[in-house]
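My questions will all concern the structure given below.
Apart from one protein chain that is not included, each protein chain of the complex appears where it belongs.
Chain IDs A, B and C follow the sequence of writing; residue 1 opens each chain.
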Amino acid sequence: AKLWGGRFQKPVTDIVERFTESVSYDKQLYKHDILGSIAHATMLAKQGLISESDRDSIIEGLREIEKRIENGEFHWRADREDVHMNIEAALTDLIGEPAKKLHTARSRNDQTVTDMRLWCRDAIDKIVASMRQLQVSLLRLALNNQDVIVPGYTHLQRAQPVLLQHLLLAYVEEIERDAGRMIDCRARMNFSSLGACALAGTGLPIDRFMTSDALGFTAPMRNSIDAVSGRDHLLELLSANAITAVHLSRLGEEWVLWASEEFGFITPSDSVSTGSSIMPQKKNPDPMELVRGKSGRVIGGLVTLLTVCKGLPHAYNRDLQEDKEPVFDSVRTILGMLEVSAEFALNITFNRERIQKSLPAGFLDATTLADYLVNKGVPFRTSHEIAGKSVALCTSKNCQLLDLSLDELRSINPVFDNDVYEFLGVENSIKKFVSYGSTGSACVAEQLDYWIKKLEIK
Amino acid sequence: AKLWGGRFQKPVTDIVERFTESVSYDKQLYKHDILGSIAHATMLAKQGLISESDRDSIIEGLREIEKRIENGEFHWRADREDVHMNIEAALTDLIGEPAKKLHTARSRNDQTVTDMRLWCRDAIDKIVASMRQLQVSLLRLALNNQDVIVPGYTHLQRAQPVLLQHLLLAYVEEIERDAGRMIDCRARMNFSSLGACALAGTGLPIDRFMTSDALGFTAPMRNSIDAVSGRDHLLELLSANAITAVHLSRLGEEWVLWASEEFGFITPSDSVSTGSSIMPQKKNPDPMELVRGKSGRVIGGLVTLLTVCKGLPHAYNRDLQEDKEPVFDSVRTILGMLEVSAEFALNITFNRERIQKSLPAGFLDATTLADYLVNKGVPFRTSHEIAGKSVALCTSKNCQLLDLSLDELRSINPVFDNDVYEFLGVENSIKKFVSYGSTGSACVAEQLDYWIKKLEIK
Amino acid sequence: AKLWGGRFQKPVTDIVERFTESVSYDKQLYKHDILGSIAHATMLAKQGLISESDRDSIIEGLREIEKRIENGEFHWRADREDVHMNIEAALTDLIGEPAKKLHTARSRNDQTVTDMRLWCRDAIDKIVASMRQLQVSLLRLALNNQDVIVPGYTHLQRAQPVLLQHLLLAYVEEIERDAGRMIDCRARMNFSSLGACALAGTGLPIDRFMTSDALGFTAPMRNSIDAVSGRDHLLELLSANAITAVHLSRLGEEWVLWASEEFGFITPSDSVSTGSSIMPQKKNPDPMELVRGKSGRVIGGLVTLLTVCKGLPHAYNRDLQEDKEPVFDSVRTILGMLEVSAEFALNITFNRERIQKSLPAGFLDATTLADYLVNKGVPFRTSHEIAGKSVALCTSKNCQLLDLSLDELRSINPVFDNDVYEFLGVENSIKKFVSYGSTGSACVAEQLDYWIKKLEIK
Partner (left out) sequence: AKLWGGRFQKPVTDIVERFTESVSYDKQLYKHDILGSIAHATMLAKQGLISESDRDSIIEGLREIEKRIENGEFHWRADREDVHMNIEAALTDLIGEPAKKLHTARSRNDQTVTDMRLWCRDAIDKIVASMRQLQVSLLRLALNNQDVIVPGYTHLQRAQPVLLQHLLLAYVEEIERDAGRMIDCRARMNFSSLGACALAGTGLPIDRFMTSDALGFTAPMRNSIDAVSGRDHLLELLSANAITAVHLSRLGEEWVLWASEEFGFITPSDSVSTGSSIMPQKKNPDPMELVRGKSGRVIGGLVTLLTVCKGLPHAYNRDLQEDKEPVFDSVRTILGMLEVSAEFALNITFNRERIQKSLPAGFLDATTLADYLVNKGVPFRTSHEIAGKSVALCTSKNCQLLDLSLDELRSINPVFDNDVYEFLGVENSIKKFVSYGSTGSACVAEQLDYWIKKLEIK
């Protein structure tokens, strides 16, 4: 019989039991549930609501249950609905009467929120650690590939030359903000709902500050109705994951492009590639395709919980049971995406020669040419037009800008002089960049130093 | 070693293997995968691509594997990546050489699409059957609750009286369109991708019409690239599920409202209710709250796959491996939602007396009063205003429309006559409805007959 | 004063008026609103509910209003809330008393649904026409590019050679299913809600079949509550748009890739390209980037309305006012995406020579080599391995498969014979394809014929 069955005369039907149970997935909260129960029991004893010996029995029993769960010896039962009731009922089986006092001044409504907050706090710590690892991998990749110039793209058209290191640091910057969102989310989430009970608090003399401290929370939540109703802490985590997933999908796209025959910038090692069941020559960058693709489910998970919460009246509604699976899946997925991206970064080789050979295509130095003209006093718009015409001339002659003779350049505009050739060609072009945050060598070196220190790379 | 490992010198790392494997969830395709393989092997033999004895070995081996899977004796291996490779490799372990011929003129790219089409076809059949069952439950509920008048709402404000049967039939109509979408989706999906191979078809003389027929498809798909690239058949199914889920969420909301103390229209039986871990008096309509809430994940699943597919070049990309879990979850969820809604419908009692008592509130007969005035030749806008003023008078006197004396009514407008009292009061009001599809008794009876015949209720 | 203001004593505040008005966007329903009102007035007169002269005044007045709207001479007023009330109030201003009879046996609840169904019906017709136009453009592009072989990709890695026509027809197939979904949606949507009134129908003797016929609907909806509550017809349209948008995003991605320096398969003409404000050499395929990007808002629009509808009780709720903007935006966007894709298709040149030169890379013939071995009686898995090793040999020698000598091939497996060279090289490889739907020339020619007839290309 259910522990809440006092007023009920019939058990729920099988269909309902199967549809409403959550233990099949919320059992992964067991560690945090037990942690919360130990803190709660300790407080109940301190407040004189249960005896010290009851407390000891409870704690010992819970530790035994934890051990059994970890040894795979615990029998999870769907008819006991959820992780909370499974553990409480098992505790009753194990230690008898004292177990019946554990749920004093507590409801599953505050308990489940407490468990999830504890679980998410741990999850965020793992995510941030994985972000740091990816940043370190990217930085190492940068340090191993000094002086490689790659085409910078806008609209996937060749735009200007950039140092490979500069691009890799752009990813590092993105992840830094992603980590910042995680840290903000953690701080806002780290409050205790325990003791809010069903929704109204309790008339029993509990000490919510004590359990809050014991569980490492900043403070108890100020309003018991809010404590059991709110799920914005989960929505914020799912949002932060979704934004991170979008960043990683961009990295995935880029590396998939670079591994293509057509780009040919990188060669992933066999250890991060997979083959085809039918095409013998194939070597595919599957991990990064999946990183790109798995962004879908992280976004989907956010939409799931936003939709679940939309339009619910206060306080707790059973709909909110649906808060767990999207969070579990989102966290597991984002951790995998981060980890495999770091792994991939450590297993690619840049094809320097091939990249080098490809640089002349695409007029990557055209903007530098326009800057040259600005230096000569030509207004930028006019410079842009002159450079544009120079490109058009190259296109008709099928040559590069540095192949144009001074006469040809002067036929477009007389302002050109011999020093123009110091601005043409990718190597010359990249030397010219000087602005803060630009792809100039000194600027990039400064950024590298910043990140080496920040990430404590040795 | 992987079956595609010919050109590879290093195995994938553990992290990559764990991240890229799909067997942990696509193993549930085993039945359809084996079905497809049997059809394929039969065709290969017919076309002389393999011998009859090879075919027989293959088919026998596949049946043995199917049996083992169903008996829980099959060892699924993550290093064998997916359901396809697990079964093919196990077949090789079992029957040796002939197994190596099964993948002739086939790729996992066309195979996985075939499996999913077969799986979804079955899923749709189950969904439509569950929809019929819900329609039948609603209809039975209607048949058991003749002559019950309930308030009809707009803006959750009492609007006009309606027959309960009329409202229940509105749900039946919604589900009918939902079923229509499923059936259209099935028809559009029921084409065979088998034989499209990796993306380009094959040079081996296969017969795609033969496998298409054997598997119950309408025809082979016309274009091999399309066959392995497209996922719109899954997106359409997920969309149809999402729309159905929205309908069920509305039913869920409504029944949750009706089960509240404040509405008090229905009493769910104990067998579809659950209690509280802390509040002894609680009896909650959890199944319908979860029906409402689970709409979130069905919508999230659709968003997941739309996002996955967005911006992918042709043909197959590994991102598409992410097509399975949202489909599996969406189908499982929608089946549960339909099933539990039907179960709930069969386990509620309408509190006729309480409903009856509540009907006087809310001026449900005000529009009938306006219609009365229209019958008297008053333009509708003026009728609306007169009726509005009558309501305002009632509000100030705290009475109902039928409590107003003829003098009072005439003080608002002299057009009122004694026959107005035949239009006032909920019972009178509902008798007046005559338009096709309206809540008039005859109209509703006609609709009931229509559905009794269509759903073959006895 | 509001037309419904009989029982109200205070006007709404400015903030509320601004927040709740819809006329700023639903005014674009004016044509369908007037169409519906004319049908309604005609029916009211036929049924004797208004006089013939009232009917004539109403119709004449509505036509005058329509003219004024189209001439930009109509003053839309936010205090009149929506398109319906603006037109009705303007009609009253124009023709006086008869206008007050127009809303007899009608509510905005059924009226707005009728308007939207009419509007969407027209929208679907336009969308399907634009789809046909895109298919025709793609087919013309195919007809203008006979015999071009391009690399077929999976995982964005070169897979097997395909005819360009084959790939272009893959897009045509996708759009064909997209059109099918539109047509199914139209058929399911094409029922009349008019006469459902607020939610319960009416006591006045209207003829819903007459208005349904007059407006070209299949039949009146069977249930008045369903008629005003349901929005699944809009959700279905938004879903169909979203799936189409995903297809177009894939086309966009592909053409953006092909226009890159690295692929270099196509050159878009200047007339469909844009430049950079800073980089003089840039020529960007912006229209297709936007086609890819605008898939986001079409998906977002679907999510919007799914979320709006989630959890709403019956019948009409004001939330449903939010059904219009996502539909208007989605339709406008998808029409633009289709139109510009067709325009782009007509303005690209395939760089045959560059494509041709690139074909040797990527071992596109490796699977044909495996098929060769199957023909020789080698089991496919073994063939795959042998071909894989041949590729590995080429990689180490930096050559193509057809550069391997017979001795080298035989060193891998003695089964090779001189006829192997008829299977190597992209041109040979593509000649071998024979399966239905494959990229073999005859197969593709057959498909071209099918589409030429179906799309009535001359």
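Following the convention adopted for this analysis, contacts are C-beta pairs under 8 Å (C-beta built on N, C-alpha and C of every residue); 3 or more make two chains touch, one makes a residue touch a chain.
The shown structure was predicted, so the numbers you read here are calculated from the model rather than taken from an experiment.
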Of A:31, A:46 or A:432, the one touching the omitted chain in the full complex: A:432
Hidden-chain contact residue, picked from the options A:217, A:316 or A:344: A:316
Listed residues A:295, A:333, A:358 or A:400, member touching the removed chain: A:295
Residue touching the undisplayed chain, where the options are C:87, C:305 or C:327: C:305
Which of A:195, A:268, A:326 or A:362 contacts the chain that the document leaves out: A:195
Touching residues on chain A - with respect to the absent chain: 3-8, 49, 92, 97-105, 109, 152-156, 159-162, 166-167, 169-170, 173-174, 177-178, 180-181, 184, 188, 195-206, 208-209, 220-230, 232-233, 235-236, 239-240, 242-243, 246-247, 249-250, 252-254, 257, 292, 295-296, 299, 302-303, 306-307, 309-318, 367-368, 371, 374-375, 379-382, 384-389, 391-392, 395, 432-440, 443, 447, 450
Hidden partner interface residues of chain B, rising order: 151, 153-160, 256-257, 259-264, 275-286, 289, 303, 306-307, 310-312, 358, 361-363, 366-367, 369-370, 384-388, 390-391
For chain C, the residues touching the chain missing from this view: 2-13, 15-16, 18-20, 81, 84-85, 103, 106-109, 197-198, 269-284, 286-287, 289-290, 292-297, 299-308, 317-322, 325-326, 336, 339-340, 343, 347
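Everything that follows uses one rule, which is that only the chains that are shown with their structure count from here on.
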Interface residue identity across copies chain A, chain B - same or different by half: same
Greatest separation from chain B - chain, by CA centre: A
Distance from chain B to chain A - Cα centre to Cα centre, in angstrom: 32
Separation of chain B from chain C, taking each centre as the mean of its C-alpha atoms, in whole Å: 23
Of all residues in chain A, the ones touching two or more other chains: 275-284, 286, 289, 303, 306-307
